[in-house]
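Here's a structure for you.
Missing here is one protein chain; the remaining ones are kept as they sit in the complex.
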Amino acid sequence: MAGLSKGSLAALVALVVGALCLLLETTLPWLVTFPETLVVPATDWVGTGMTWLLQLIKPIARGFSALMSYPMEATNLVLGSSPWILVIAVVTAIGWMLGGVSMALMAVVGLGFVLASGYWAESMNTLSLVAVSVPLALIVGGGIGVLANEYPRFRKPVQAMLDIMQTVPTFAYLTPLLVLFGFGPVVGLIASAIYAAPPMARNVLLGLERIEPEIKEAAIMAGGTRLQQLFQVEIPSAATQILVGVNQCLMAALSMVIIAAVIGGFDDIGWEVLLTMRKAQFGPALMAGLVIVVFAVIIDRMSGTLAQDNRKRYDARVAWGILAVGVVASAVTWNSLPNPSEYSAFDDAVDAVDAGLSAFTTANWQWLAAVKNNVLYFGLLPLRIGLDEAVLPFTWGFQWTAQWSLGLFAVGAVTGLMLALRGQVTWGIMVLIFVGMLETGITNLPWPFVLVGVAALGWVASGRGLAVLSVGLLLTILLSGLWDRAMLSLYLSGAAVFACAIVGGGIGLLCAVSPMAWRITRPICDMLQTIPLFVFLIPVLMVFQIGEFSAFLAIIAYAIVPMIRYSRHGLTETPDEMIEAAIASGATTWQILRDVRAPYAAPTILLGLNQTILYAFAMLVIAALIGTTGLGQLIYLALGQADVGLGISAGAAMAILALIADRMVQGFAEERRKVLGL
Amino acid sequence: MKMTRYAATLGAATFAVTTGMVQAADLGAVDKPIRLAVNEWTGQHVTTHIAGEMLKAAGYKVEYVSAGMMNQFQAIADGDIHATLEIWSSNVSDDYAKKIGEGTVVELGDLELAAREGIAYPAHVGELCPGLPAWEALKDCAPLFASAETLPAGRLVDYPADWGTPGADRMTGLDLPFKAVPAGSEAALIVELRAATERKTPLLVTFWQPHWAMSAYDVKFVDLPAGEDACFSDPAWGPNPNAINDCDFAASRIFKAGWSGLAETWPAASEILSNYTLAVEDQQPMMGAVDVDGGKVEEVVAAWMAENEATWRPVVDAATK
Partner (left out) sequence: MSDKPQAAISCQNVWQVFGPNADSALAEALSVHSEPEAAAAALREKGLIAAVQDANFEVAEGELFVIMGLSGSGKSTLIRCISHLLHATNGEIRIDDENIVEATPARLIELRRKKLGMVFQHFGLFPHMSVIDNVAYPLRVQGMKRKARLEKAQKVIDLVGLGGREKHYPRELSGGQRQRVGIARSLVTDCSVWFLDEPFSALDPLIRRQLQDEFLQIQAELKTTIVFITHDINEALKLADRIAIMRDGKVVQIGTPSDIILNPVDDYVREFSKDVAKGRHAHVASVMEPGEGHVYGADDPGLRVDMTLDAALARCMDLYEPVPVRAEDGTLLGVVNPADLAAALHVEAG
């Protein structure tokens, strides 16, 4: 025992527990299925508790709701009744001030596209929702960040709270929000503020923490009071980082406004996406989605320039000129312009897209279905229910028998032994564990094995604390009876994350090597992250139909982006000196990539993997719209039934899975960083 | 549990119908707008806009508020929304029964829209499985409908999970070799219909009418044994002596509901909404005009109102004159 490394020890423990469970599962069935008598009605308790709590604070919430409706109605009135010429002129003028000709041009072209698409009115509704929710999120997020900075002992709880705010699926808290704030746009507003506040809080805290100590000390030595130090020195010094937060906050609010459309109450662009999707009209849905992308790009680029250090200044007179032209043009054309809803320049293109999709699926569905079947039979199904159940005459062409199991284990044991003999003890044991999991299937894994395995992983990743935390949190899922659902979610997101890691890592590598590939990939990544995901459900469903495979693809489409970005970023950001040293040693491009860039990029890539995991969990809920059966479905059920307890519990279970995965990957990333001395 | 909810709403319905027969009433607070819920599907938009126009004809102000079908009842209970006009008994949230129990939401009677739910298929599937629409044909055709997820059973695309599992219940009841796959959303159902029609592939879905897709994709219902009450309680009833649910869906009732303060605030409006009815023959063409031909709900409804004044005017007059 003493000669074993930490990793192999952990793996060995997991292996022993797993083997014991496999051997005993026939005699002790409770090892596989958690005894139902032990399940506590936690969901009901949560429901009762929450309902009580909600009733308690409902009057305050309603008051707030009434209060918020004033700025909402005001902005809505202003944006809705302003002539579109004026709105475009204002945005263009702002664009000029921020980024000169290119930014102004972007504003004109972008808003021109929105106008021509016929979604002007809906867009203005969306914009007014963002215009009110973002300041709210900025105030809340900024306040949290400053407070956490002032009182260091709050930092940990605040970080945990921010993690929860971001990992609990939004749909899970829509129900209590509805109860609290009543029906209507205010709920969308609050939901988007909740979702958009954490990035702001994080960046404010990060910015304040990163100020050079000397600057803070200089402020102290100048004799400033704490408030003077904070507002005159620290916050302005952290301005760049804080503006990064503002940018992220804007983007989060925008994406959330779309999701909040699910509860309706506001005739915005998100609602439009949902309506067209309901009719299975891919063209119009894509169109509405693109309008959102245009907004996202404009908002992102404009607020992004704010965060740049050496921003050029542009002549304000030009901006006033643009504004004046806008005012004059509005006055001249007052009442003589047609209603912007009647523009429909892209109708033909939209129809063509829709028809194109039909033509494509009709022509290609057979081989696509074959791809789907193969992935299902040989990949997803065995992963979910194990080889022993997935291998059937009409899937693999033969029946799985005990002999097959024995043979598989024998192969696993021999491989493992060989690895162990060559010094790779940990990998040897891991191979055996993997074989066992493949044979059993993730959703059929005995719960004691999952607990021990997660504890072992947590212990290796970051020590005893994480192991205890993970097991404690998983136990709550087990006891509240959501285990089966959670394992289903784990399986689906796990498979998707695995695929993302392989494919995304590969694309990232390609982009790191070839600037051309990155030039093509980058806008696709941008679009995948900003377009409402609902839009993609239609083509995926058209081609692959309802079921796990479609959900799998939808999750990948969204979650692969950070993997690509971080892989590329990590692989290209190696310090020049290291590369020069490698070149001087005579390494080829690929050798540099393998021996220098990749190891150096490992922590960054792990960070990307971490993001991918969080994205995959976030997408699970939306994937439930195409008929998955995990926790995501429960959250929809709860939303439909206004079942606060179920919604919160399922949301919490999801957050727990995401949180554990997050902490583990961060632990490994931290370790890599330490090894590299970063 | 589903059955008890059902009974409760039926009871409430009779009550609403009897109280609806009052004579001309006060208009009430005409300056305060009446807010009508606009849910997610076009049929409901048509229904709601007709009702709204009728209220306007009676002299009221009307606002249309976008709201989710399943979670609108909290808003109605709070008086944020004043009425919702197309509730399907087959698809109503537990929240509704709760709010009815509290008395914060009241029923406003039947819409009398003859709705139907059933196991359905796009017309081309009839050629692939020649025995259809008789349900017995499905026994032999099942492998035709099989997919990777359901092998060796056939695949039935059921309602989204949050609408219940009526399709799966039928398959178990009738002992058909089909595995029900929940659709996740209405959109997913429509996409399935569209894809199957375009590719001429087999498809079996749980579906309902009125729905624009019924005509757009030429959807037909499978003939199942009629859904009598006994079928849902007595296993002996029907083709399968060992199971309940071995029959078609029970007839869906479509009704209206509103805020408890509706009758007090706008007595005449409450009466108009209670007596308002709409027929499938009227609604389905309007849905087609909107969804298939791309018309605007307001315009389509206005055209219908102009042509069919004889249908709706008496309801308004009865309440106001």
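Read from first to last, the chains carry the letters A and B; within each, the first residue is number 1.
Criterion: contacts are C-beta pairs under 8 Å (C-beta built on N, C-alpha and C of every residue); 3 or more make two chains touch, one makes a residue touch a chain.
As the structure is a computational prediction, the values presented were derived from the model and not from experiment.
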### Task
Please work out which displayed chains the absent chain touches and list them by label.
A
### Query
Of A:S102, A:Q228, A:Q308 or A:T333, which residue touches the hidden chain?
A:Q228
### Task
State which residues belonging to chain A touch the missing partner chain.
212, 214-215, 217-225, 228, 232-233, 236-237, 239, 309-310
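By our rule, only the chains that are shown with their structure count from here on.
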### Message
For a test of understanding, state which residues of chain A touch chain B in their complex under the given definition.
### Response
175, 178-179, 182-184, 262-267, 271, 274-275, 277-280, 358, 361-362, 365, 372-373, 376-377, 392, 394-395, 534, 537-538, 541-543, 545-549, 624-629, 633, 636-637, 639-643
### Message
If we count contacts the way the header does, which residues on chain B are in touch with chain A in the complex?
### Response
38-41, 65-68, 70-75, 78, 80-81, 93-95, 147-149, 151-152, 157, 160-163, 181-188, 190-195, 198-199, 201, 212, 291
